[in-house]
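As you look at this complex, bear in mind that one protein chain is not there, while each of the others sits in place.
What follows is chain A.
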Amino acid sequence: MNTQLYGSDWVVIGILILAAAALGYALLTLNQIIAPSKPSAAKAAPYESGVPEVVATKPRFTPRFYVVAMLFVVFDIEAIFIFPWAVVFDGLGLYGFLAMLAFMFLLFDGFIYAWKKGALEWA
């Protein structure tokens, strides 16, 4: 078992994130140096499979996506509770199992309600 502080490993990840961003940026700069640049109105227009754009794109979409986002928040928070529970499961014993059973029962309750309400339908 490694008893050292994990701090230095996070520093490594942080530096690698910066290095990766720098690498991506360097490649893009290289692209801009090498590549020709001949801007024109046609190139700057949105791609519409060769047809001129009639109405500008409006970022409007069906509310179903919001429903999925809300379900995601619910279940992602559940995952946040389950991960630490799983790691210390052996120490919690029967009590931990029953507590999670109760939690999951409540969650499933809501899940089945959302299902029956049609929150999962896309037709």
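Note that in this section a contact is a pair of C-beta atoms (placed from the backbone, for glycine too) under 8 Å apart; a residue touches a chain by one contact, two chains touch by 3 or more; residues count from 1.
Everything below uses one rule, namely that contacts and distances are computed from a predicted model.
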Record-based protein name (UniProt) of the chain missing from this complex, from "Glutamyl-tRNA(Gln) amidotransferase subunit A", "GDYXXLXY domain-containing protein", "NADH-quinone oxidoreductase subunit H" or "Respiratory nitrate reductase gamma subunit": "NADH-quinone oxidoreductase subunit H"
Chain not shown, touching residues in chain A: 2, 4, 6, 8-13, 15-17, 19-21, 23-25, 27-28, 30-32, 34-38, 41, 43-49, 56-57, 59, 61, 65, 68-69, 71-72, 75-76, 79, 82-83, 86-90, 93-94, 97, 100-101, 104, 108, 111, 115, 120-123
